[in-house]
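A single structure is presented below for examination.
With one protein chain held back, the other chains of the complex are shown just where they sit.
Chain IDs A and B follow the sequence of writing; residue 1 opens each chain.
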Amino acid sequence: MACSGGGGHGQPSSAILSPVTPGSLSTSRTRAHSICMVSDFFYPNMGGVESHIYQLSQCLIERGHKVIIVTHAYGNRKGIRYLTNGLKVYYLPLKVMYNQSTATTLFHSLPLLRYIFVRERVTIIHSHSSFSAMAHDALFHAKTMGLQTVFTDHSLFGFADVSSVLTNKLLTVSLCDTNHIICVSYTSKENTVLRAALNPEIVSVIPNAVDPTDFTPDPFRRHDSVITIVVVSRLVYRKGTDLLSGIIPELCQKYPDLNFIIGGEGPKRIILEEVRERYQLHDRVRLLGALEHKDVRNVLVQGHIFLNTSLTEAFCMAIVEAASCGLQVVSTRVGGIPEVLPEDLIILCEPSVKSLCKGLEKAILQQKSGALPAPENIHNIVKTFYTWRNVAERTEKVYERVSGEAVLPMDKRLDRLISHCGPVTGYIFAFLAVLDYLLLVFLRWMTPDSIIDVAMDATGPSGAWTHQNPDTTQRVENDEVLDTPR
Amino acid sequence: MVLKAFFPTCCASADSGLLVGRWVPEQSSAVVLAVVHFPFIPIQVKELLAQVQQASRVGMAVLGTWCHRQQEPEESLGHFLEGLGTIFSHEPWLQLCRERGSKFWSCKAIHRQVSAAPDVPSEDQVMLIFYDQRKVLLSQLHPPTVVSDHQDGDTMASTGGLAVVFDTVARSEVLFCSDQYDEGPVRLSHWQSEGVEASVLVELAKRASGPVCLLLACLLSLISAASGCRLWKLWPLPFIRSKLSTCEQLRHRLDHLTLVFSTQKAQSPAQLMRKANMLVSVLLDVALGLMLLSWLHSSNRIGQLADALVPVADHVAEELQHLLQWLMGAPAGLKMNRALDQVLGRFFLYHIHLWISYIHLMSPFIERILWHVGLSACLGLTVALSILSDIIALLTFHIYCFYVYGARLYCLKIYGLSSLWRLFRGKKWNVLRQRVDSCSYNLDQLFIGTLLFTILVFLLPTTALYYLVFTLLRLLVVTVQGLIHLLVDLVNTLPLYSLGLRLCRPYRLAAGVKFRVLEHEVGRPLRLLMQINPLPYSRVVHTYRLPSCGCHPKHSWGSLCRKLFFGELIYPWRQGGDKQD
């Protein structure tokens, strides 16, 4: 029932190789896929990847696809949960090793993942985040099982140190037979192509999005007698908290009517506290601590200028959110940030205290002279930039393209591993792939696919049970064209 | 909805008449309490019901008719009974009928004033449930539901269906007081207690208990006034009193007795049960104490005990000396610092010496002391045990001292080492922020810190060993004392009366009911027998446990180990600032 609703499994893949056309121009209604998002990072953990997966899944469900999410258990939250619109989340009982990423032995997750893939009749595996071990495991197993795979990379890596050399090698292996890769910015694409030695043709750029209705300006919440600079980020080295600790005293000494509001928590909070104590800025620098995502907007609208001091960033959601709230954004020129906002909405600086101070002073000057556009205007511009529906539409095209591709048979896969990943690593992982295949054969012998129950889709047949979008079913059945983003 | 009629088993053989009881509209159940026999004058019946209602605050009504066809089929009676419904109007009107022999019952519930069809009396399905009136009256349903008193009988707020039935029966005790054989205006049939004559002794005791209680209460208040005297509040006395378990136990018992003999009447059954439990516990305690006393004072056991005590103390001291000498060597091949080892060993040896001389000084008086202590057993076994615990504490005072010295020294070292270790790494503890900060030290600070660190590190094993050995000894003593306290607590808290009640009269403490099907036939009302489920023993103990003495600390194992590791003192009694976890 569920699979006929999902539609992907029953019919043999009719090779419609639709070109990945640009985002908004035309949308041809395509058949529904059954997609499994795999990542270690999902709610209740909070972050960019988590909200990306959630929003993308919701939009894909809205477009009539079947989506399930697989992640690891968070504390007491294990088993299966249902989120809005019948979005099914599997919280697998795997051990967390470091930073919410699971430990991997490459094999131990196969039984569980296979069971899920089979009972949900999954056709496309979509893994997220290169930090997630489970995502890579899923890619590996999916290829063994002969499923199509898509991978979204959310982060940038350097090439300089030993750890990145190792991780890049692993990424090469992991992505060597992945059908398609999605990056969130052009810089991220260049980075991923270099790291995993990929053909750039199979790497698409689909940016992240923000929900513009969540980030609306509210100019009455800010006091115009003083200028407030808002910083919302985790307080860690990579987010440039050290730079912030240099900027605060510099600017506070220069401008007596300047306040800082800093939201976020992290190991580097101490140095901000020390700076605040040292320069006695307790009344001018407010440290809010960890913020929930829903509170971010209320913090943002209290300020005039948003400061982002990140040292590396694939796609900075924070500056889009801030700009959507009508703030003037000052940011470092790193990673994909220059691609995110047009020049008139952002002041880009070099990642140094001096350059950032200069950028901030420029923003302060503009603010004081009233040269900045009204927050409402900024919001109206920004809200057209990034929407989840657009993202889902473009991702759908990737799925469409991928579903038409053939999965490499085992011998070709081994050849590719050996030829693509270098002699030593290639042979090792080819061996592991063989082992994985043998394990799969064993599991198929133990519990054949035919005796695994087919899961009921929580949205009902063809999404009939979704009450929030009663018209969804109709839309799917009538093959209507979905609206382009508002 | 199925109508439930609760019918007392004792009325099953009563003559025909009227059913008197209470109608519970929420559960649509009728609780029949008694049967009024013919002949009667309706006005008198109504008067009687009004009286009972006033006394018991339960909405009494005539629920229907009862017809027992014993001999001949009286057709006229049937019509007559139907006619009664017009006199005692009740909605619905029950018509209960027992055919000849006990096999066949019939029951009808008639709604008369149904607006839709006023002529045709509509009938409900009826379920007949028999209950033992005596057992239900005496039993107490657990967990006790609060039935609000101030409300009128008809509007009971109670939701538990069974609780209402139990409550109704329990409250209408007044109804059952009227004697069956009395030639009153109205003849009733219901459960009858054996009568006043059978329990003359009980009555006597009841009468006598008032003055006795008063007298004892006076006595007890005198005692407590004496114990509350200001003289006892002088400095060292409260401290000593709080540490001696005997005093705690005595006070605990005093509280018990004041409660038991207070002249106020027990308000609720739970309170009554508590009083009874306390009384039984005290009585048992005293009985056991007297047995112990008689055993002790027969054939000069006290003398033997006293003679044995001094050699035992000597022996313990000697063993301790050996232990210390062993520690002063190279115990178990451990690398001890010889100088510190010698100093500590000699210090402790001197302590033992002091202790032995003290014991020898005391030895002539020990027998006398023990004799007096033995007398205290007449106050109860628990008091004697508490005194025993205190004596053990006094006799092992030297072990306690060793433990305290060892722990203090060890604690000092651990804390010194932990802060010097931070200095060693170039860190310091920030008190204001409760965390470890980095800190740049001067050269001289570093030097002295490291020097001290080195010294403390090399001296740590020595102190740790002494601490370990004396802590083990101390734990042994504490365990013995703990066992004694456990015994005392057992006697103090065990609800013996409730347990006895559960053993002999299981129905008195009800955990619920079970129904047995008596008859199930098509076309006949379902007949069930309600039986009372007794409360499990564990629940009895849990519900009626008396409060314990409350002077023992509650350590979790984790916190105990933590305290032991950091050398914090552990006490068998609760500390003032102790947080309960």
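Observations
Everything that follows uses one rule, which is that a contact is a pair of C-beta atoms (placed from the backbone, for glycine too) under 8 Å apart; a residue touches a chain by one contact, two chains touch by 3 or more.
Just so it is clear, contacts and distances are computed from a predicted model.
You can't see one chain of this complex, but its UniProt record names it "Phosphatidylinositol N-acetylglucosaminyltransferase subunit C", from the set "Phosphatidylinositol N-acetylglucosaminyltransferase subunit C", "Phenylalanine--tRNA ligase beta subunit", "Exosome complex component RRP45" or "Elongator complex protein 5".
Checked against the full complex, the candidates A:A196, A:L341, A:A392 or A:V407 give a single residue touching the omitted chain, namely A:L341. Residue B:T454 is the one among B:S13, B:N300 or B:T454 that touches the chain not shown.
Which of A:S188, A:N259, A:Q328 or A:S403 touches the hidden chain is settled by the complete complex: it is A:S188.
The set of chain A residues touching the chain not shown comprises 19-25, 156-160, 180, 185-188, 190-191, 193-194, 200-207, 238, 240, 242-243, 245-246, 249, 271, 274-275, 278, 311-312, 314-315, 332, 334-336, 338-343, 351-354, 385-386, 394, 397-398. By the touch rule set out above, chain B reaches the unshown chain at residues 330, 335-339, 423-426, 440-444, 446-451, 453-455, 458-459.
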